[in-house]
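One protein chain is absent from this view; the other protein chains keep their places.
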Amino acid sequence: MNGGQDLGGTHGHGPVEPEANEPVFHAEWEKRAFALTLAMTAPGGWNIDMGRFARENRPPGEYLSMTYYQIWLAALEHMAKEGGLVSDDEIEAGHSLQPPKPVRRILLPGDVAKVLYRGGPTERDTNTKPIFGVGDRVRAKNINPLTHTRLPRYVRGHVGTIERVIGCHVFPDSNAHGGGENPQWLYTVRFDGPELWGADSDATIKVSVDAWEPYLSPAT
Amino acid sequence: MQLRTRALETILIEKGYIEPAAIDELIETYETKIGPRNGAQAVAKAWVDPKFRQWLFEDGTSAIGSLGFGGRSGNHLVALENTSSVHNMVVCTLCSCYPWAVLGLPPLWYKSAPYRSRTVADPRSVLRDFGMELPKDTEIRVWDSTAELRYLVVPMRPTGTEGWSEDKLAELVTRDSMIGTGQPKQPKDLG
Partner (left out) sequence: MSGHEHDHHDHDHSELSETQLRVRALESVLTEKGYVDPAALDLLIETYEKKVGPRNGARVVAKAWVDPAYRARLLKDATPAIAEIGYAGRQGEHIVALENTPKLHNMVVCTLCSCYPWPVLGLPPVWYKSAPYRSRAVADPRGVLADFGVTLPKDTEIRIWDSTSEIRYLVLPMRPAGTEGWSEEKLVELVTRDSMIGTGLPKSPKDLAK
């Protein structure tokens, strides 16, 4: 979606402000919001693409003014409600008012280390062959879905070069919306700075994105 | 916000940069004197007077100027003709450009993110928000007011108004019909 999260190339946000000796978490609630989000993927049956969409799918004004973990919290509340796991009155009350929804599994303490170490690899086997090869010129399509996509606006319509054929990976545009993993060939596509930012811009810059095959068409 | 505005006004007056009477005049002008009635008058005239209609589409600024309207945000007016196959809509995606001289100051929705973001991409859904549905094959022309040109939509004259005076016709011309987010009233609506 063309939401508040698609920030590449936007202006007006001011300088980057690193914090010296920054703690991992700035408040106790951040730790809890972080852990709850990770732990709820099991009972929720959610995948990471659904989570990303829930976060980016905030009204842009809110997205841009919320802090990072406030966004996580808002997304978690939304997904938990949508999934029928909690209700608005329960969140309001701060405790359970109805019986829980039966869930397949929850994250147990003994499994934490194993689950984190295993992670969630997204590469999948396939019988298909990649359409593009290293060095091919490709154009990022002008797509504007209301749903989840990982093709940022700043590259759409622009021509780049295939730098790497990565492999066949879960396709977020489907996976975020119950369309299944639908794995597609994934490429690193490299764009020259001036192609993206104009003829007068810095020619020493090159920017790449990782783009799935459905995002790309051949460029002549 | 009230305190900040009051503070700024006080300072600017104390420094002699602005005249309080001029501020009041500006406010009164746009609150009471200049408004969509102006545009409605021009549209009604175009409905009854073919020569004026032609002039309006060829040179909106002069034609509307002949009625006594013009000036700020009306120096370069372009009239857009709605037909049975083409519907025009006006937006300013980048801020709030609007033909003040004929419509007064823009409404809040015109200046807000939902309208500014969706009109150029999905005008039919915006029209639906206004309770309007157009035939599937009607061409929708969206005009993004990115320069100093200001656009005035001339809606189609409602049926059943033969012989009506300009003044009576002007009452059918709604503000939204001159932006493109509405249709003029029907004779029965005036009853």
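General remarks:
In order of appearance the chains are A and B, and numbering begins at 1 in each one.
The working rule: contacts are C-beta pairs under 8 Å (C-beta built on N, C-alpha and C of every residue); 3 or more make two chains touch, one makes a residue touch a chain.
What you see is a predicted model; the values in this text were computed from it and never measured.
Looking at the complete complex, one finds that the omitted chain is in touch with A.
Residue A:L76 is the one among A:L76, A:V138 or A:L216 that touches the chain not shown.
Contacts to the hidden chain, counted on chain A, fall at residues 5-11, 13-19, 22, 24-29, 31-36, 38-40, 43-44, 48, 52, 55-56, 63-68, 70-71, 73, 76-77, 80, 85-86, 90-96, 100-101, 103, 106-109, 111-113, 115-123, 150-152, 154, 166, 169-170, 172, 186, 188, 190, 196-197, 201-202, 204-212.
Heads up, the rule we're going with is that only the chains that are shown with their structure count from here on.
Rounded to whole angstrom units, the spacing between the C-alpha centres of chain A and chain B is 41. Touching chain B in their complex are the following residues of chain A: 60-61, 144.
Partner chain A is touched in their complex by these residues of chain B: 113, 121.
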